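What you see is the complex with one protein chain gone and the rest in place.
Let's look at chain A:
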């Protein structure tokens, strides 16, 4: 290479190799970060009657380590998890031991994505008549 000494040529070659590799580089979809894709009940749903189960569907497998159902007073309602708590799955389900009284509810979850990052979120819904979810 004109104007470059041997050290400069080595650096330029290394930079060119990285640039070439970067041209062909891609990133796998969603970067193994599990985002909530859908839920049952859906976010903001107003249900005429209590659901008998809840479900969270993720874009990537997630280890959901904390799943809670809270009423509008912030009190936790009992849930029965289906499947192991520590297994990675694209879907997490839980059944309700009894019907929920009318009111606003919030499903809160926390979990670990495949890339090692902690994430989580909430889904709000309402049971019975009287406006949308809290």
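Methods note: a contact is a pair of C-beta atoms (placed from the backbone, for glycine too) under 8 Å apart; a residue touches a chain by one contact, two chains touch by 3 or more; residues count from 1.
Rule of thumb we're sticking to: contacts and distances are computed from a predicted model.
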| item | value |
| --- | --- |
| Name per UniProt, for the chain absent here [options: "Cytochrome c biogenesis protein ResB", "Acyl-CoA dehydrogenase", "Copper resistance protein D domain-containing protein" or "cysteine desulfurase"] | "Copper resistance protein D domain-containing protein" |
| Residue among A:40, A:71, A:91 or A:108 touching the omitted chain | A:108 |
| Candidate in contact with the missing chain, chosen from A:37, A:53 or A:117 | A:117 |
| Residues belonging to chain A that touch the chain removed from view | 11, 15, 18, 21-22, 24-28, 31-33, 35, 63, 65-66, 68, 85-86, 108, 110-112, 114-122 |
